[in-house]
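A single protein chain has been omitted; all remaining protein chains appear in their positions.
All chains are identified by letter, namely A and B, in their written order; residue positions are counted from 1 within each chain.
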Amino acid sequence: MHISFRQNTLRDPWFIVGLGLAVIFAGITLFGPALTPFDPMDMSFAPISPPSADHMLGVNDGGQDIFSELLYAVRNTVTFGLWTALLGLVLGVVVGAIAGWSGGLVDLVLMRIADVILAVPSIMVLIFTAALFRPNPWILAVILAGLSWPTTSKAIRAQTLSLRQSLHIKAAARMGAGSTYILHRHLIPELYPLFIIGFAAKARMAMFTEASLAFLGLFDPGRKSLGMMISYALQFYYMDIWWNWLFPPILCLSLLIVSVTFLALGLEKVLDPRLRESIGGRAL
Amino acid sequence: MSLRIENLSVLYQDGDHAIQALEEVSLRLAGGRCLALVGESGSGKTTLGLACLGLLPRNALVRGTIRFRDRNLDFRDEASLNELRWSRLAMVFQHGSANLNPVHRIIDQVAEPLIQKKRLGRREALAKAADALAEMGLDFEHYKRYPHQLSGGQAQRALLAMGRILDPEVLILDEPTSALDAFNKGIVGDVIASAKTEKKAVLLITHDLEFAVHNSDDMAVLYLGQIMETLPSKDLLVRPLHPYTLALARSFPSMQTARDLGGIRGDAFYRTVHQHGRGDGDTYRHSHIQVPESIHANGHAPPTGCLFQNRCTQALDGCRHEPVILEKIDDHLVRCLRHGIADLAELRGVEKSYGAVVALHPTDLTLKCGEVFSLVGETGSGKTTLAMIQAGALNPDKGKRIFDGRDMEEWMRRDIRSLAGRIGVVYQNPAESVSHRFTVKEIVAEPLKIHQPSLGKEKIHERITRVLRDVHLSTDEAFLRRYAHELNMGAIQRVCMARALVLEPALLVADEPTSSLDPSVQAKVMKLLLELQIERGLTMLFVTHDIGLARKISDRIGIMLKGSLVELGPATKIISEPAHPYTRLLLDSACGIHSGSKLTKRERKESKGCPFVSRCPRVGEQCYRGTPVLKQGKDRHVACYSPLA
Partner (left out) sequence: MTSTLMHPFSKRRSQNRFGLVTAFCLTALAMVYLSHALPGFLPGDFVTAMYAGSYVTLSEEQEAELKAFYNTDETFGNYLLRLLRLDWGYSYAFLSPVSSLFFEALPWTLFLMGTAHLLSMGLGFVAGVEAAWRRNRFIERGLVGGLTVLEGVPEISTGVLLLLIFALHLGWFPAAGAETAYADFTLWGRVGDVVSHLVLPLTTLVAAYFPGNFLLARNSMMLVVTAPYVTTARAKGLPPRRVRYAHAARNALLPLVTRFGLRFAFMITGALVVERINAYPGLGTLLFNAIQARDLPVIQGVVLMSSLMVLAVILGLEVIYRMLDPRISY
């Protein structure tokens, strides 16, 4: 199935919006430290001050500049999300491809494990672990990745099973190619569409989880996060901090997740043409 | 209680393009009769079925009317259509399992119309449904099953039971036999038969010609949304009048057809109707055959004309532009500018003698466009003589020859070259029919040199290579420079065929082209001949002594004996039910059965009596008295006093 990516995707409004936002956030992530006027850890400013010339978004209750906080928070959330998604994707693809390709006992065992992991609510495991051990966020990212690969692996496995029957793979096998060669040269490139969708979905979920965990106070207070900012700001909801302290992280978080959603949507549309309008049933 | 479809046209809209699914189709379904609608994919058959039930998608533009019980169906009135659906008009779709809801049991689905439309109680409905399923031959244990647990045949039977459950007056069957084996097809046939006895009307939509022939009374042939011919079903294999119908009949494998399968050259595409502006800015609609996904060239002329012309074996220039309408010919309706399959050549009363020996008695023969006609007989039967007379290589003593509507004598006098170019001849002995001084290239180029001397070297080379490729011969220089005696027999014969075809003739006369070849080579050459005949739409006059060989290639066969035609008719009939005893003898010999005494000495009075008396097992008094005349029988011509059929 050859997909004409360019034409359809680039014209899709969802995709364009998502891409635009993604670019902005990518910029913040990469150049964050350079853009912040102050060190977000610097607590020397007057607490809970309204926005001013110096402090675009004001100062929080700990005396830190909100704008700087925001940029760092975005950075943390994005990196957490991306790394988790990447790791989860790689795991999912590897497991799914092996399961689909080998079949038999290996497939059965791997899929049972996947089913078990799927049933486990990842947030609970993360909360429990975080509450007990207060680990490095990276460890949590790894755990989250380890809990989120099953969905991708199932999709990859399904696709692998059907691709296994395809002629060019059979031809390679007949020529004497080994399994690893086929997997890596023929199979995995065929699965790129699924990769992209899987990655986008995971990134979205990971960022949301990160925000929620931070919101619940499970990260080190020194680590800036959008969720954490919202949580703190909320405690002061009766004060007039609505616009400068509470709203920006909410906006950023929403836009971030929205952008990933849109990117994923745009891509999904390309790959599932049944969802587009067709000449109502060409039953001639 | 009939269903009348009048001038129905259906267009599917897609942006600024539309696809014409049906154009001005008129049909009449009467109670107690079955009408078969045959055609290939893309012909619009399913659209017609769906239209009768008002199930066309929203983007379909419908014109014309469908009348049921003297009232027009109003496609916008969903409620009244719903009333009619299933209780009066029911449609049984193809691919049983896909048309059954996967999450409901089949008995529930069969009972559903009873419960929903007739307001029957659940128990009663289930009982009735069980009866209907039993009638279709399904066992009780299947009733509680789900569609994915049934085989294709069982699912189709369930669909049939479901279709009949409300006892509708009109039953539409859409490809009911695709992917079914003979037994299940029989069940469908029974359903049709019982519907007919109950005075219901049946519309059978199918591309299974054999099934259609056996189970329907009338047939309508659909091509790209237009009706090409309507005919009584029994005529399909015997007397098709439209070139497409003939080609269809040839393409379908059945126990009845004699010759090998042949396709139809070219491809059918969608008919796209475009709506866009011309130079002066106003929009106009025009209809043409559009290859899907190709770029539409702007500003071309709107064609009308025959839809089949690019694949037809007898298309004229006029066929491309002139409007073609359905006209009545005998009891068929035919849409052809040439009024059906035209005659290419006609021989009337031709005879030839060499001194005292009569090689050919006065004989009539008509060759139809696009057909393969085989003359079968022993040595001395006159077949070669007749063929050569037709080819213009031999002049008859008496009689008229007509080719393409023109008298051949007159033509040959005026301008023999143009006639010669229209007829190609392949002789029995290939090695002798070419000069041993000529190279392959020169052999094949010869006709071109004779008929079109002004043609440049480039063009000649191009034509030669093209025709050599068609006969599956090499086209490189080394081969072109070979001499005939350097090649094997099969290759020489193919070179001769190339020579005969290089001028793109309308008629190919082949006189025992394979008798001097080895069997395997023979087979290859025969296949090639057939292929060429289909690709180029040639009419072929094939002469042979081998009736088995004739069977593999012919549409019609003429049996010759001692200078006369004794039997003439469609190959299917002659092979399966020979009428003349001589034909029977030929067939038996071909099967290896030698009946009767081989060397009976029955005297035959000179020039009187039937030429077959000396060997005929059914010989009678009158056979000695006078030569029987070739008479038109039910579906063929026979010259016999006591024919077998």
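Going forward, a residue touches a chain if its C-beta (ideal position, glycine included) is under 8 Å from a C-beta of that chain, and two chains touch if they have at least 3 such contacts.
No experiment lies behind these values; they were computed from the predicted model shown.
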Per the whole complex, from A:T29, A:T79, A:S102 or A:S122 the residue touching the absent chain is A:S122
Of B:V103, B:A182 or B:A478, the residue in touch with the unshown chain: B:V103
Name every residue on chain B in touch with the hidden partner chain. 50, 53, 55, 78, 81-87, 90-91, 93, 95, 98-105, 107, 112-113, 116-117, 122-123, 126-127, 130, 140, 143-144, 146, 148, 159, 162
Name every residue on chain A in touch with the hidden partner chain. 14, 112, 115-116, 118-125, 127-129, 131-133, 151, 205, 208-209, 211-212, 215-218, 227, 230, 234, 237-238, 242, 246, 250-251, 253-254, 257-262, 265, 274-275, 277-278, 281
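Quick note on the criterion: only the chains that are shown with their structure count from here on.
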Centre-to-centre distance between chain B and chain A (centres being mean Cα positions), rounded to whole Å: 62
